[in-house]
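For this depiction, one protein chain was excluded, whereas all remaining protein chains were kept in their positions.
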Amino acid sequence: MTKLQEKWNELADVKDVLAGRDWFMGTSGNLAIKVSDAPLQFLVTASGKDKYKRTDEDFLLVDAAGEPVEATHLKPSAETLLHSAIYNKTGAGCSLHVHTVANNVLSEHYGRDGKIDFKGQELIKAFGLWDEDAVLSIPIIANHAHIPRLAEDFEEHLTADKGAVLIRNHGITIWGKDAFEAKKLLEASEFLFQYQLALLQIK
Amino acid sequence: MTKLQEKWNELADVKDVLAGRDWFMGTSGNLAIKVSDAPLQFLVTASGKDKYKRTDEDFLLVDAAGEPVEATHLKPSAETLLHSAIYNKTGAGCSLHVHTVANNVLSEHYGRDGKIDFKGQELIKAFGLWDEDAVLSIPIIANHAHIPRLAEDFEEHLTADKGAVLIRNHGITIWGKDAFEAKKLLEASEFLFQYQLALLQIK
Amino acid sequence: MTKLQEKWNELADVKDVLAGRDWFMGTSGNLAIKVSDAPLQFLVTASGKDKYKRTDEDFLLVDAAGEPVEATHLKPSAETLLHSAIYNKTGAGCSLHVHTVANNVLSEHYGRDGKIDFKGQELIKAFGLWDEDAVLSIPIIANHAHIPRLAEDFEEHLTADKGAVLIRNHGITIWGKDAFEAKKLLEASEFLFQYQLALLQIK
Partner (left out) sequence: MTKLQEKWNELADVKDVLAGRDWFMGTSGNLAIKVSDAPLQFLVTASGKDKYKRTDEDFLLVDAAGEPVEATHLKPSAETLLHSAIYNKTGAGCSLHVHTVANNVLSEHYGRDGKIDFKGQELIKAFGLWDEDAVLSIPIIANHAHIPRLAEDFEEHLTADKGAVLIRNHGITIWGKDAFEAKKLLEASEFLFQYQLALLQIK
């Protein structure tokens, strides 16, 4: 199995698990995985696909600028620039952009604060925060219809090899060293969002 | 594979995905797909079926008036007149009528306004709304036990080839150019309803 | 296939669908289906089973009094007396007793009223209520640890061949002419409970 095929399968496996949770409603969401560093190339979701089936056209290979490596009728996802920024600025190997009800509602509720903080939660350990007083702070940036403008704001938060950014009413983008870590961070943050949403609904 | 068989399979696939989300509780809901334009014929759900199994009697072919094309022991769904209106008035190729908790609760909560508006939500792009200030407005009409009366109010909103209408405490009806688009619009609107419901539950 | 085997399969199919929705948490819930009228015999869930697997010991045949027809190491479910009352007092062919979060929460919230009413909801049609002003009223009775005492209160509501009764913090019991109708009524009422719960959580 080639490196490309291996990475394709890893990404398709993550896609299938997330689709099983209905995290790709309305063809939203997209995923990427790095295939090589020199030259920088990564697989990214083809635009406008329903992610509930597994097909040979789910992903395509793009370069550092997010342009297709080979001529193809497939179009890279509109958010490819976000994934591209991640691989250009960090050592991450996989990145996921997903809309869930909880992550969108909290991005709206805490949008004016520009961030949401989690403290005293066991699951922040997924982000490598082991101290009892540690705080997981996830930034929330404004949404822009113009993706290059959005990518600009987004890049300011690409300061580590793993992390997460909420875009207001436009889902979460998360990155980690490989598919395993990216999925782990996505699940841990979704758990924290669902927790916080349920707690807010009591108060 | 004939056109009829092809359309049958497309509709059955959509049915199975929606059934997997429990969007057909209590035998509610029905689906339709256009098979030909001249004469106008479409497949529609047979009345009173449990939609959790896939059978040869899930759908039947009806004409522009919603009457069975061939003699059959199957009865077209009670809401066939809504689907019929869609194919007579618009260029849509597929239409879906589905009850979810979120769409019914919001149809009640915003019922007096006669509509529910979404703004600043990334997912309204599914409806072709790309501007930053765009508003997705979904009308809410009163429910009537008498379907021809209901169809009359419903028809007023059939002004485009894709769209959605909420009937108060009687689910959503959505239409698009084909099964892919209709399902996409249904998922995007359901996401928005679940979002709005969760947000209202905080405040 | 014998009548007994046929009924067993029908009940097992319903069980599997409900288990897929996690409506049998903590080995709660039980199901029954009538096999013959003279003598009255019905299949009922064996006590204490995990309902997430399908086995040859999921159900056992009992008589009008709820006693096993043949010697067996299986014990009829503790609520067999409720099912027995249904088949003795009505023409029902299938009955289901299920705990869901929504049905238990509403049985507590409306417990003092002794009932919960639904009006203007499309899904009450599942209960045969087609008028625009029709009201579906589901009684709520007090729970008793002593099942014969509980069965006594329960029997007062066995006035039709289909119906539903909530026991406070002890799930719903629903009955209909066959497995199809009982499942349809259970789904419709669960939808209505989830609707009402979500609406109460807004206000």
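Going by the order they are written in, the chains are A, B and C; count residues from 1 in each one.
Here, contacts are C-beta pairs under 8 Å (C-beta built on N, C-alpha and C of every residue); 3 or more make two chains touch, one makes a residue touch a chain.
Because the structure is predicted, anything quoted here is derived from the model rather than measured.
A.B. asks: In the intact complex, which of the presented chains make contact with the chain not displayed?
C.D. replies: Output: missing chain touches A, C.
A.B. asks: Among the options A:56, A:70 or A:131, which residue touches the chain absent from this view?
C.D. replies: The single option touching the absent chain is A:131.
A.B. asks: If the hidden chain were put back, which of A:64, A:160 or A:198 would touch it?
C.D. replies: Considering all chains, including the one not shown, the answer is A:198.
A.B. asks: In the full complex, which bits of chain C touch the chain not displayed? Write them out.
C.D. replies: 22, 25-28, 50, 52, 99, 101-102, 104-105, 108-109, 143-145, 167-171, 197, 200-201
A.B. asks: Mind listing the chain A residues that contact the chain we can't see here?
C.D. replies: 17, 21, 120-123, 126, 130-132, 180, 183-185, 187-188, 190-191, 194-195, 198-199, 201-202
Everything that follows uses one rule, which is that only the chains that are shown with their structure count from here on.
A.B. asks: Which whole number of Å gives the spacing of the CA centres of chain B and chain C?
C.D. replies: Centres of chain B and chain C (C-alpha means) sit 31 Å apart.
A.B. asks: Considering chain C alone, which of its residues make contact with at least two other chains?
C.D. replies: Within chain C, residues 201 contact more than one other chain.
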